[in-house]
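With one protein chain held back, the other chains of the complex are shown just where they sit.
This part shows chain A:
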Amino acid sequence: MDAQPTTPSDAPDASPTTPSPPPDAPSRDDELGPPLVELHGVNKHFGDLHVLRDIDLTVRRGEVLVVIGPSGSGKSTLCRAINRLETIDTGTIAIDGQPLPEEGKELARLRADVGMVFQSFNLFAHKTILDNVTLGPVKVRRTRSAEAKKEALALLDRVGIGNQADKMPAQLSGGQQQRVAIARALAMHPKVMLFDEPTSALDPEMINEVLDVMVALAKEGMTMIVVTHEMGFARKAAHRVVFMADGQIVEEAPPEEFFTNPKSHRAQDFLSKILTH
């Protein structure tokens, strides 16, 4: 992350919670760069279950893509396939023009360029918050430890956890842990960030502190693929919403259009179920 946060905050500890501009901010495709993540004809089975069916998807540099859909629709699997935490049966996945390597060092190198944020945070439980963030840069990027520490503290400040650097993950709340997880991914200077239901395991009052960080990141131009049910986030930050059901991409549209005027029956049905409460 070389770019400065677009939300100027003078208070040292403030998380990027400054009021967001109206939801029209992104949404113009012409700001987006060349294709960064490309999936072609991706299929995957779990036994008899066909979890990904002929997925074709291109995400451009700087694009924020929200993937939405009922549980079991394959959206998490899709997200995890992009850094090969799930293997695929057929099709190709390329990142920055480079096809995903099978295994070994090549794959590890590619994963270092793809940030991942998990539903269950997955902070390294035996390491301090600071060590969680510096581990990747020091062990993978071979950054000098002092330099990595300095940057990690800056990142932790940015997500509002600066004063907790020496604590262990279990001492932090879920929202705090997830913000650390975002800082840990950002410390690798990823080309693209994957979010696999980042707020689904959080208590309601902690969801916003994580979403605020994600919105700020989106506004800085980070390429993001976000599996989430947070309509607010999609409206505020996404360029495009992809709706999945039964392993297929059923519909894709800009968020405003998708939420107000879904075309497919499946999407209408899904939205009516989650929007009525």
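Brief remarks follow.
One rule holds for everything that comes next: a contact is a pair of C-beta atoms (placed from the backbone, for glycine too) under 8 Å apart; a residue touches a chain by one contact, two chains touch by 3 or more; residues count from 1.
Here is the rule we use: contacts and distances are computed from a predicted model.
Hidden from the displayed complex is a chain whose UniProt protein name, among "YeeE/YedE family protein", "Bifunctional protein PyrR", "ABC transporter permease subunit" or "Glucose-1-phosphate adenylyltransferase", is "ABC transporter permease subunit". Within the set A:Val51, A:Ala81 or A:Leu123, the residue that contacts the chain not displayed is A:Leu123. Across the entire complex, the residue among A:Ile95, A:Val114 or A:Leu202 in touch with the chain not shown is A:Val114.
Residues 83, 85, 103-105, 107-116, 118, 120-126, 135-136, 139-140, 168-170, 181, 184-185, 188 are the ones on chain A that touch the missing chain.
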